[in-house]
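Here it is, the structure, as structure tokens.
One protein chain omitted, others in place.
Let's look at chain A:
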Amino acid sequence: MMRIAMLASWLLCMALTAPATATELASPSALEKSLAELNEALKSDFDLSLLPELRALRRDAQAIDALEIVAQTLLLEGQVRKQYGDYQQSLVLHNDALQLAIQRKDLALMAQSRLAIARLEMDLERYNYAQRSLDDVHQLIEQLNNHPQKTPYVAQQLLLQHRLWQGYLYVLLGSYHQAVATLRTDGLVVTGTPELHDTLLLARAWALLKLGRYQQAQPILNQVAQSTMLVRNQRMRLRFKLLQSMVWLQSGDFQQTLDTAMPALMETFATRFLDEQAELQFVMSNAYVQMGDYQQAHLYLKRYALTKDALNFQKRNNKLLQLESQYALATQKQQLSLLEKDNALQAQEIFRHQQILENTRLAQQRGALLLILAVALLGFLYWRWQNKRYLSLLEEEVKQRTAELDERNRQLQALSYSDSLTGLHNRHYFFSEADKLLAHTHSASQSTIFCLIDIDHFKQINDSYGHAVGDQVLQQFAQLVRLQLREQDVLIRWGGEEFLLVMPDTDVSQAQPLIERIRHVVMQALFGSDAQRLMCTCSLGFAPYPLRLSNGQPLDWEQVLELADNCLYQAKHGGRDAWVGLNPPAQPLAMSFEQLQQNMEAFTVSSTQLAG
């Protein structure tokens, strides 16, 4: 009745939407409504006559690209097909729905498809696969929970479904304690799905009955008995009655068992609910045997065996079909993988070509870069070379200039050290070279004689004959004296008409004849030009260096020169054309420099003394 009403409403809905479809497409909300109705109708008794409507709905949904509805119709049809034993096509439909869900990245739909696949695997007793699917579902739910704002309700509902089917699987695997622990509704508030809630309660009662705890199962069944779902959903009604009969059986009320099981069994005959049918027959057989009615017990045991056999045959058949389809799929996959390999090879080839091109481009770039670098290097080297050449030129020039400068310096020094008139060294020369000249003069035996020579009355010559003649006299005088000197002797123009003769390695006695010769030669010589002959004399004063006084300190050369000057003064004072020399005793004199100056006569020798 219910179904007819739903069908009518769906047809009405279709009729109303049909004219619109001609011009415009159905709205998603209308489709969703139809889907919900079909879902309810199909799940309650799996009426095959609803399949065309389901397919029509899918086409409509496809037309407006409502993929979620398409997926839902696929799942629904898959469930119907499963119920009628077409496991293979059912699996295909479930997988199609799953693919759609993956395509849309719809986690909830993915979980739903996976759940449906898990149920299918359970029906085929492929528990490992079922467990894998359920594990996937669990993961998907966790992912959904990570976005709680999006779909809290859907996630809760899926969690409940997961619990239901996980618990169901535990029962099938014989892990009843695990099943009881899993099949619970606590902590979840899911409204609007009474069917799911009741199914879970029934599964829990089933697990408890497997443990023989019929006392605990009964209240759960009582709870479900109040649900309206039992009126609407044939399968649940059957399962409820089966479980209730099991409770009666375990509690030992065999008549109640039969009274409950029998009508339920009758109801199964027009349906495909073979599992429940077999279980009911088994329960009844057990009840009959315990009632002592072995004939009936045998009958129902036989019926149970037949049903079970049919079920097993169906499962085996489907498993075989599945194996075949798996084989076909594997072959297809192999071909695909061959194609993929081929593609991969081609892609590899293309990639290789691209790489070659790329390499060539890179090589070109590298070449260009190297060329630029080489040119830059060459430029740099050329620049360096030019630079070096220029530098060496500059250095050469600097060297030349330096040499020139040195030469000029040398000349300048020579000029500054020599007297331009006489060609003799001047007193600058002596000042700069005195230390060098006196370096080896340390003892009296190696003394140096400082002899100052002054041309007598030179002023008169200048005044009488002019400066030119004076200069000529100076030149000739210097020449003349120089001729008398030994190799080691140095003659210096001391200033004006005064000359300094430095005689190294000479003591006073050795110096005297030489000095006398100079005086004598000068006295006898003729100076001036051929036209103007004149004679002149010179006075000489000398002193030896080093000279030690009482305090042991030697006199410095300036002081000795002063003493020589004092001697010259004496010579001049004594009448000129004479020489006076300081001839100190071998022992140091017990007097100061000043005292020596004052008492010089005591220690002098002179030309007049020698002559006298």
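As a convention for this text, a contact is a pair of C-beta atoms (placed from the backbone, for glycine too) under 8 Å apart; a residue touches a chain by one contact, two chains touch by 3 or more; residues count from 1.
Everything that follows uses one rule, which is that contacts and distances are computed from a predicted model.
S.K.: Among "Heme exporter protein C", "FAD-dependent oxidoreductase", "Cytochrome C oxidase subunit IV" or "Solute-binding protein family 3/N-terminal domain-containing protein", find the name that the UniProt record gives to the complex chain excluded from display.
M.R.: Missing chain, per its UniProt entry: "Solute-binding protein family 3/N-terminal domain-containing protein".
S.K.: Hey, which of A:87, A:165, A:254 or A:300 is the one touching the hidden chain?
M.R.: Hidden-chain contact among the options goes to A:254.
S.K.: Which residue from A:290, A:409, A:432 or A:464 sits in contact with the chain not drawn here?
M.R.: A:290
S.K.: Out of A:39, A:95, A:143 or A:178, which is the one that touches the chain we can't see?
M.R.: A:178
S.K.: May I ask you to list the residues on chain A that touch the chain which is not drawn?
M.R.: Residues 127-128, 173-178, 181, 209-212, 246, 249-254, 283, 286, 289-290, 292 of chain A touch the chain that is not shown.
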